[in-house]
Each structure stands twice: as structure tokens, then as C-alpha cells.
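With one protein chain held back, the other chains of the complex are shown just where they sit.
Our next item is chain A:
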Amino acid sequence: MNQDDNILLPGQPVTIPNGAAPDLGGGLYLKDGVIRASLVGKLSRVGNTLTIPRPRPHPPAPESVVLGSVIRLSPLQAVISITVVDGIPLPQGEDFTGVIRVNDVRATEKDKVKLGECFRGGDVVRGIVLSLGDSRSYYVSTARNDLGVIFATSEAGATMDPVSWQEMRCPKTGKLEKRKCAKPDGL
């Protein structure tokens, strides 16, 4: 029963622990000077920020790290289907559409980017959401070392390994293919 008491419900006032006024994170709101919960869940405090953590999938927001696969390529933009937002997979069929424009692929020599040498259809890409974009898609950027292609198959059909930030090697044929690779974690 005591555990039940820690679960907050939408609209329930939150009693703030003593000390400096905390910042409000997700799942909380301030109305008429009272902090209230807007989700079902338990309160957690990280640093000076109070939140109700939400394990459920949510739509991308600016600064979210997303994973998606390339579904369409044109000289100007790559269209990706976003399936994971901030590490939480979206339900089947509820993917969001993202667009990587040619000048959002990398941070340097933006004008020399050829999209065909950075992505191919079916590649899985890690990116960061720049903005909400237009009515149809979110704008995504890969202009960071840890962002880019994280999974790709070669023409021979094998999963390739990254060898540099611009190239991947096929383990079957040994051929090099051009990709904008993400720096693997822990390197």
C-alpha cells in the first residue's frame, strides 16, 4: 500500500522536497502556482530536475537521437523512416518520416557532399532531430562524429564494417563502399 502512495496520477499535486525550487522536466506542469503531475508514474529527481520518467514511445522532438532506415534517396535529400526515438522503439507501423538534407550530412565541406556517396537505400542511420520540419517530415542531421550510417549491407549482401569515417568494407569481397559512417561506440 505504501508503494501505491508513490504513484502519481494526472492532476495530482506534487509535494516538493525542501530546498531550492527544482526545474520541471517531462510529466509535470505548473498551474496557478501548484506543481502537478500529468502522467501516471513515480517521481524521480535527476540533479535539480524533477520528472516522471516515461518509458512509452513518444514522437521525436528537437535534439532527440533517432534511428531510421533510408527509404528514398535524391541528390538533394535522403528520406528516412524513423523507428527508434531516444532509444525507445516505436510501435510497428507508427514510424515517423525524417529528411536528411544534403547540407546536414556532415559538418565540413558541406558543398562537396554527394548523397549517393553517403547513404544507400536500406542503410540504418543514427541522426539527431534538428527541427520539426514541414508538415510531412522532421529534419534530421548526421553532422557529428557519432552520427551517420551504423548498419549497411554491401552489393554482395554482407553486413559491412566501417573502416574510416567515409568508407565501409564488405567482408565477403573486400570492396570498399562509400558511406558517412557513425563512429562506433567505445572507440
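Throughout what follows, contacts are C-beta pairs under 8 Å (C-beta built on N, C-alpha and C of every residue); 3 or more make two chains touch, one makes a residue touch a chain; residues count from 1.
Everything that follows uses one rule, which is that contacts and distances are computed from a predicted model.
Trainee: There's a gap in the complex where one chain should be. From "Ribosomal protein S5 domain 2-like protein", "Translation initiation factor eIF2B subunit beta", "V-type proton ATPase subunit" or "SUMO-activating enzyme subunit", what does UniProt name that chain?
Mentor: "Ribosomal protein S5 domain 2-like protein"
Trainee: Touching the left-out chain: which of A:Leu39, A:Val102, A:Val124 or A:Leu176?
Mentor: Answer from the full complex: A:Leu39 touches the omitted chain.
Trainee: Looking at A:Glu63, A:Glu94 or A:Glu155, which residue reaches the missing chain?
Mentor: Candidates A:Glu63, A:Glu94 or A:Glu155; residue touching the omitted chain: A:Glu94.
Trainee: Where does chain A touch the missing chain, residue by residue?
Mentor: Touching the chain left out of view, chain A contributes residues 3-4, 7, 9-12, 26-27, 29, 31, 36, 38-41, 54-59, 91, 94-97, 132, 134-135, 138.
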